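Only a single protein chain was left out; the remaining protein chains are all shown in position.
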Amino acid sequence: MTADREQQVLDRIDRARRRRPRIREERITMSHGAGGKATQTLIEAVFLEAFRNPLLEPLEDAAQLLLGGSRVALTTDSYVVKPLFFPGGDIGDLAVNGTVNDLSVSGATPLFLSAGFILEEGFGVADLNRVAESMRDAAAAAGVRIVTGDTKVVERGKADGCYINTAGVGLIERDVSLGVARAQPGDAIIVSGPIGDHGITIMLARGELDIEADICSDTAPLNGLVAGLLDAVPDVRAMRDATRGGVATILNEIAKAANVGVLVSEDEIPVRAEVRGASELLGIDPMYVACEGRLVAVVPGGEADRAVAALRAHPLGTRAAVIGHVRDEQPGIVQLKTSFGGTRIVDLLVGDPLPRIC
Amino acid sequence: MCLGIPGEVIELHPEQPDLAKVDVSGVRRLVNIGLLSDDPPVPGEWVLIHVGFALSKIDEREAAAAMEFLEGIGQAYEDEIAALRESVIE
Partner (left out) sequence: MRFVDEFRDADKAHALAAKIAALCEPGRQYKLMEVCGGHTHTIYKHGLEDYLPESITLVHGPGCPVCVIPMGRVDDAIHLASQPDVIMTSFGDMMRVPGSGGSFFDANAEGTNIRMVYSPLDSLKIARQNPDKQVVFMAIGFETTAPSTAMTMLRAAREGLTNFSVFCNHVTIIPAIKAILDSPDLRLDGFIGPGHVSTVIGCRPYEFIARDYGKPVVVAGFEPLDILQSIYMLMVQLSQGRSEIENQYSRVVPWDGNLTALKAIGETMELRPYFEWRGLGFISHSALKVREQYAAMDAELLFQVPGVRVADPKACQCGEVLKGVLKPWECKVFGTACTPETPIGTCMVSPEGACAAYYNFGRMNRNRVPEAARVGRS
C-alpha cells in the first residue's frame, strides 16, 4: 500500500539523518556561517571531532564548568555584521549583548567580558570610538565589565572595517541545570517577544534591497529578563538565545537533543507587521531570521502561565507568548500548525534564508 | 512560480513617472510601474509586485466578489453544521 511505502521511505530518511555528519565540501562557503545545517555539520565534523570532550559535547550557548568549587559559565562569540551601524544599534551593542545573553540563558550571572578587535587598515578612528562607546554603554546597562582585550590590524580589504570577538564568564549561583536535552513531553515552549526584527533590519540596512521600514534591531541584554523568569519558575528546563538561524533552529535543537517532537502554532508566534511585510516581500520565513534580544524557554507545562507572566512583567518581555509544546509523537521533528489549519514540518535550513522570486 | 505580493501605492515618484512608492504591511519600496503604463495606478490602488515591478493591478471588485463567494460557502457550511447539530438531538 502506498501509505506504507511512503512511511518506509520516511523511516529510511530518518535513519539517514541520524548518521554521523561528514563534510563533503573542500572549501568553506557562506552557508557554513548561517547557523543552519551546514554550520552544524561543520561544527560536528570538524571542531567536535578535533576537540571532543564531555564539556563541549552539549554544544549549548555556554559551557558549564566547575572551577575551584564554583559553577562557572564560559562563552565566546564573534561579530562580523555588515553594516556596522544600523537602526537600533551597532556591532558594539551586539558584541556585548550577545555574549551577555549566552551566559544568561545558561543560568549564569554575567560578570566579565574580554574584547578582541580585528581592524581593517583605513577604518575610521571616529567609527571605532563610536563602537567602543556603544560597548561601554551596553556593558553598563548589562552590569558587566570588559576586563581584557586584544587588537590586531589587517590590510585594507580584509575585516570589513571591524570584526569583534567577545568571550564572557559568569557565575552560576542558582541551583539550576539548564539544557535543551532536558525537554520532556508536555513542556511548554515560550518566546519572549516578536521574532525576526534583527535579521530583517540588517538585510534592509545593507541597502541592496531598497526597502524602507520602521524596523530596528532588538539587540538587548537579557540578564534581567532571565533573572525574573528564574525567580518565578526555578524549574525552567532550558533557555536559548535566538540568534543566527532564528527560532526554527532552536526548536530543532530541542527536538534533536531531547529526542522529542515539537509542535508550534503559527497563530501564536509574535511577529511585527513590518517584519512580516518585509519577509513576505522577500519570500523569507521569519522563523529562520536572527533575533538579538529574544529568548526561547522550555518550561514544565504547568508553569507556562507563571513563566509568561514573569516575562511580561519585564520591559523586554511584554509580548512573551507560549508558541507550542513538546510531545512524544514524531521525535526529532518540529511541526507547525499553520494559520490556515494545515500542518507542516519546520526543518533546519541548509544556509541562510535566501530571498526568492518563485 | 512566482512570488507576487499585493502592495498599496502610496505615492508616485515626482520626477520618474514609471516609479511609485508601494507599501506592504508598513514596509515601503519603490516599484517600477512601467508595465502598467496603459492604466497607471494612483495612490490608494493596489498592485501585485514581483521582483521590483508591478505586474498587475488588484481589482478590488473582483477581490470582493471572491470573498463573497468564499463567505457564502462558509455561511452555507455553518448553516449545514448547525442543522446537523440540531437534527442530532432526537
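Here the chain labels run A and B in written order, and each chain numbers its own residues starting at 1.
By our rule, a contact is a pair of C-beta atoms (placed from the backbone, for glycine too) under 8 Å apart; a residue touches a chain by one contact, two chains touch by 3 or more.
All figures in this text were calculated on a predicted structure; none of them were measured in a lab.
Considering A:L55, A:V147 or A:L354, the position touching the chain not shown turns out to be A:L354 (whole complex).
Mapped onto chain B, the footprint of the missing chain covers residues 1-6, 8, 24-25, 32, 34-38, 46, 48, 50-53, 55-56, 58-60, 62-63, 65-67, 69-71, 73-74, 76-78, 80. Although one chain is not displayed, chain A still touches it through residues 5-7, 9-10, 12-13, 16, 24-25, 27-31, 37-38, 41, 208-210, 273, 276-277, 280, 282-283, 330, 333, 335, 337-345, 347, 349-351, 354-358.
To be clear about the criterion, only the chains that are shown with their structure count from here on.
Averaged C-alpha coordinates put the centre of chain A at 35 Å from the centre of chain B. Across the complex, chain B is touched by residues 209-215, 273-274, 276-278, 280-281, 283, 356-358 of chain A.
Across the complex, chain A is touched by residues 1-3, 5, 7, 24-30, 49-52 of chain B.
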